[in-house]
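Beneath this line is the structure, given in structure tokens, with notes to follow.
Heads up, one of the protein chains got dropped from this complex, but the rest are sitting where they should.
Chain lettering (A, B and C) follows the sequence in which the chains are written, and residue indices restart at 1 in each chain.
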Amino acid sequence: MSDLALYSPAAADGASVLKRSDVSVTRAAPLARLAFRGDATAAGKAGAAFGASLPMTPLAANPVGKRAALWLGPDEWLLLAAPETETQDVPWSLARSLFDEVETALATIPHALVDVSERNVALIVSGPGAARLLNTQVFLDLDESVFPVGQVTRTLFTKAEITLWRTAPDTFVLECWNSFAPYIEGLLATAPEDAT
Amino acid sequence: MTQRNRTQEGGRIDREAPVSFTFDGKRYQGFAGDTLASALLANDVHLVGRSFKYHRPRGIVTAGSEEPNALVGVARSQARHLSGEATPNLRATQVEIHDGLAAESQNRWPSLSFDIGAVNDKLSPLFVAGFYYKTFMWPKSFWNKVYEPFIRSAAGLGRAPKKPDTDTYANTYAHCDVLVAGSGPAGLAAALAAARSGARVILADEQAEFGGSLLHERGAEIDGKPASDWLAGALAELGDNPRVTLLPRTTVFGYFNHNFLALAERVTDHLAKPDPERPRERMWQVRAKQVVIASGAIERPLVFPENDRPGVMMAEAGRIYANRYGVLPGKRIAVATACDSAWRAAFDIAEAGGAIAVIADLRADPPADLVARAAALGVRVERGCAVTGVIGKTRVKRVLLGRISDAGVLSAGEVDVDCLLMSGGWTPNVSLHSQARGKLDWQADKGAFLPGDPVQAQGSAGSCRGVDGLAEVLADGARAGVAAATAVGHEGDTPEFAATGGEAGDGWWLGAVPHDRDAARVRAFVDFQNDVTAKDVKLAVREGMQSIEHIKRYTTTGMATDQGRLSNMNALSIASGALGNEIPQVGLTTFRQPYTPVTFGTLATTSRGDLFDPVRKTPIHDWAAKQGAAFEDVALWKRAWYFPKGGEDMHDAVARECRTVRESVGLFDATTLGKIEIVGPDAAEFLNRIYTNPWTKLGVGKLRYGLMLNEAGFIMDDGVVGRLAEDRFHVTTTTGGAPRVLAHMEDYLQTEWSDLDVWLTSTTEQWAVIAVQGPKAREAIAPLVDDIDLSGDAFPHMSVREGHVMGGIPCRLFRMSFTGEAGYEINVPPSRARAIWEAVWANVEKLGGCAYGTETMHVLRAEKGYIIVGQETDGTVTPDDVGMTWAIGKKKPDFVGKRSLARPDLVAEGRKQMVGLLTKDGKTLLEEGAQVTVERSPARGTSALGHVTSSYRSPAAGRPIALAMIAGGRARIGETLHVPMPDGGIAVEVVRPVFVDPEGTRLNV
Amino acid sequence: MLLIHCPWCGIERPEIEFRCGGEAHIDRPGQPGDLDDRQWADFLYMRSNPKGLLAERWRHVHGCGRFFNAVRHTVSDSFVCVYKTGEPCPDLEALAREGAQ
Partner (left out) sequence: MTRFSFWELARKAVNAHQDWGHQWRKPDPKPEYDVIIIGAGGHGLATAYYLAKEHGVTNVAVLEKGWLGGGNTGRNTTIVRSNYLWEESEGLYDQAMDLWQDLSQELNYNIMYSARGVMMLAHTVHDVQVFKRHVHANRLAGVQNEWLTPEEAKAYCPPLNIGKNIRYPVMGAALQRKAGVARHDAVAWGYARGADQYGVDIIQNCAVTGIRRAADGSVSGVETSRGFIGAKKVGVVAAGHTSVVMDMAGVRMPLESNPLQALVSEPVKPCFPCVVMSNTVHAYLSQSDKGELVIGAGTDQYVSYSQTGGLQITTHTVDAICELFPMFRRMRMLRNWGGIVDVTPDRSPIIGKTPVPGLFVNCGWGTGGFKATPGSGHVFAHTIARDEPHRINAPFTLDRFRTGRLIDEAAAAAVAH
């Protein structure tokens, strides 16, 4: 499982997408998610308000407890937060309060903040075979020397766009839009055994 | 089940593991480790197929992927053969046998030994290169009816599978420092050298076993060990290195830009009972920092009369069969050569128990040591001697010898044999180097093209770049491996390998071999599979073909499934002789991927069925499916199309749904519409520039219909935009247009207007959208809305409010309509959309309402004259064309597309304009796409005034209605026009394009 | 499949993550209304389409989402350089001379 406090497996039936001796794929419980856009100044203030600073280094992630700020582009970050007590519901109120806090902190500084909590779902891909399994559909070099723990990027999962974050040597979190999840899960679940 | 040609011992086959298979229905036995070819040869089967054009009997020529003749249809079992699941055209030299494997010969009827098509061979004097361009033209009608069907049925090789393929295919993306293509001594040395320096290495080889020539070297030693022992050690070392990936049965088939390579791995075809979880084949898509090509060299046939008879084989292939598979290619063997290596093949075969009847070398002075060795073995040697013919139709019986002299070729008698081994020397295998766009250098002294300077990050090693001899090849591989590793930052010493044996072989021959036969009558084959002879190549030149590409296309040489691997150099040489040009001036045809044929399924990998393209479904999808909805594909989405009840067809269902919406209320899933949140201080200014409409003065909480043009001035998308705050807009797009619109906006924002402080975020999937439309819409939703005043005054048409539904679920409530009825679109979190939908549904049902799909949505909007982008418009339509100049902000200095709207043709008279059409009889439903003319029965070639864009039965109008784009349409309102159909014209009246509530009073209930 | 260096991400990624946006440095006129039809058509449609070095726009659409420019040789398909949107076009003739050496 993910070594982060942020992600926990969803409790729902069918949360387990794939379970093999060397790799598992599990749907994660919902999170509060905010898309943040703005320049470095805005990002600095946003990080302070959010509770996890927004990384300025490309492809970097900054997890702090049950929050994380992910660099997605030079003026784009994805802010993630899990409620203190685990829930299977989408934490709208958390998303709302974080939204309000960041908005208040930035007041007159140009920026854009949009709640995208419901847009994405996350899959946790974990185990020694995780990278090999992902490489059946993801054209990135997932060798740890090239794609180290903490790196995050948008990329393609064959015909679907994903955000891929290595949270531990053997663990990746894959975020995608809701309606693409069955496609991605389908391809992961039917990946041949000898690929993992 | 005897294997009469099997040696008593030796080879890499497992004599303890017999394998039973069938060929043309007859059962044979081989051993584990055999290819189909080696097993057939063990059973003295040489005749395995018929050639493409002349249907000549053909035998096994090679022992590798370059095989031109031994193509067979292969299935896992005889049953699968019979059910049409065999794979055609596999090379018997690559097919590994397993128990139950069923192979069939091809291109023969009724049987391999008696083939009606062989009549073509009798007609060969007529069927020369390009004959079909000169005939089959009279009478004209015969081409499609007689000639072409005849030619088609005679052509082709195997039979395409008839049944859908049930096997699966897989894909893997990989990266490495060094990819080594080929695992012969050069490739192994390169892989060892690179791996020892710490590089990430992939070693791939098309064969089942790594080792290349080491698998059949007899007597060679490396580092003091027999070659096969050294090989085992090297493979163990590589296998133990976690940074090395070993890929046997894997062909590097494509070398693309920027060191991207594609590999095809055969995963399970060689297994009798494969694990069903494993794929049949897997494509590897590899980005390599460096590539070492170690693809070896390919032995070249000699072009002499009847060189295509079964039993005529490459010398090295004979050696491979003897040494690696323990199979003698014949009992009594002749060798025709111009190269030393064939002598060693003869010696090895002799040692394995074969009788060498004669070695005929084209050279006057073959090396003395070889001659001495032959003498010691008691083998007859003929120097300066050519094979001038072969007797025996389905198997070599005798070969004719001719002595080459100044006076020409003089007969040197005949020799009785059952096998003839030939060698014209070696052609370095430069295919991958050439695919990588590396140039080729002609080496006249070697009679070969060698790799020139590489263009990409790659090098060649070993005999593919003309290096010969085991010790030299190992050293070259080590050098290349270290060079590649060093280039990517790994330090390492160049390993040294001490090798003896595997000597270099000199000597070569290019082009036709001289003979004493009637040149006009005999056929010496250049391209075996496509039946191209030396005469054909000369004929092409005679007819004016100068470029090798012309010669290739005219004669089809090199265009068979072996891609001319055996034939290209001989064809080139013959052509150069006929043209009187040097070989480099005649040119070499381009090497293209794939290196050898690649299964379509392997290229398609996992894309099939529901995983072919993502199937996007809304949170309401399952509910709709349960209600029996029919769905339509819109972009990647499945949308509910209509909801038939109790045996209704689409028309009935849609009519009911339309009536219900207008009379009470309907529920519609609008989730798939694209949504973009546009936020920032300059958001309104951005929208001013992107849309035709003005946005500055749109109040917070208000909606406006937005129209978007491309820069050419044509409508590209539309949607409703809501202002949530001074600096925040909620934009909607069409379902199919969502990605395009976002890309369009980002393009302008980033590259033209980077001064604007505004950002775009896709929220398509942040919100599910439940549209509730109809006079009872407010009633249907009111009980569920927590905190929004729904009264007409507080929340008028074209407004938006943020609030909550069902006790705290956040929502964005739009009051808007695409039906002409009062209505709402409730944007809700997808995770709760189903529950909210069902709650609304409960109310809707109580109110006598219904759920409706996209078809009803289309009818309702057409009744109001609202356009659908992509239906009324087609990329050539301006706002004025569809009567929407009202959507253009007249005072705006600029917006995307504005300048183009002023171009001459876009302001010209007579443009097509949107109007309504009513059939005069009030009953006939026009067909969408039907043309509109003035005349009832226009003459052929009459210009259409326009066409019907939308046409429906309108319950509200009580008759069919249509929208159409008609030249000068607005001025034609009231006129009668016609819609010509195959069974006569339909009279229509041109009307304003609005059929229900033109004043819009129903919207403001 | 090309390998493309994204100047925003600072890494090379496979072509499938990118969209080519055509020839670069064809700036949209500030006052389109001031152009005559021919000038406007030049902006809309006319392209240099060279056999040689071409400055073109790319967007890392399935990555950081940003546009940038690249100089690529249209025969070898190899990239000479990449630079961020807004930066000036390199001297293509000078680059071509360098490449030839």
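Couple of notes before you dig in:
In this section, a contact is a pair of C-beta atoms (placed from the backbone, for glycine too) under 8 Å apart; a residue touches a chain by one contact, two chains touch by 3 or more.
Treat the numbers as computed from the prediction; the structure is a model and nothing was measured.
Considering the intact complex, the chain excluded from display touches B, C.
The chain not shown here is touched by just one of B:7, B:51, B:69 or B:87, and that residue is B:87. The hidden chain makes contact, of the residues B:46, B:947 or B:1002, with B:947. Touching the chain that is not shown, out of B:51, B:213, B:933 or B:954: B:933 (per the contact rule at the top). The residue from B:246, B:272 or B:603 that touches the chain not shown here is B:603. Along chain C, the points of touch with the absent chain fall at residues 1-2, 15-16, 19-20, 22-23, 37-38, 40-42, 44-51, 54, 56, 72, 74-77.
Touching the omitted chain from chain B are residues 52, 84-85, 87-89, 125-126, 128, 131-138, 140, 143-144, 148-149, 151-153, 155-165, 167, 169, 254, 256-257, 260, 262, 283, 285, 437, 519-521, 535, 539, 542-544, 546-547, 549-550, 553-554, 556, 559, 561, 563, 592-594, 597-601, 603-605, 607-610, 612-613, 615, 632-635, 641, 712-714, 717, 734-737, 868-871, 873-876, 900, 903-906, 927-931, 933, 938, 940-944, 947, 980, 982.
We adopt the following convention: only the chains that are shown with their structure count from here on.
Look at where the CA atoms of chain A average out and do the same for chain B: the two points lie 33 Å apart. In chain C, the residues that touch at least two other chains are 14, 65-66. Counting partners per residue, chain A has 76, 139-140 as the residues that reach two or more other chains. Those residues of chain B that touch chain A in the shared complex are 168, 170-175, 200, 267, 275, 277-279, 282, 285, 287, 606-607, 610-611, 613-618, 636-637, 677, 679-681, 757-759, 761-767, 809-810, 829-831.
By the touch criterion given at the top, residues 1-3, 14, 19, 21, 27-28, 31-33, 35, 37, 40, 44, 57, 59, 61, 65-67, 76-78, 85-86 of chain C touch chain B in their complex. Of all the residues in chain A, the ones that touch chain C in their complex are 58-59, 72-74, 76, 139-140, 153-156, 161.
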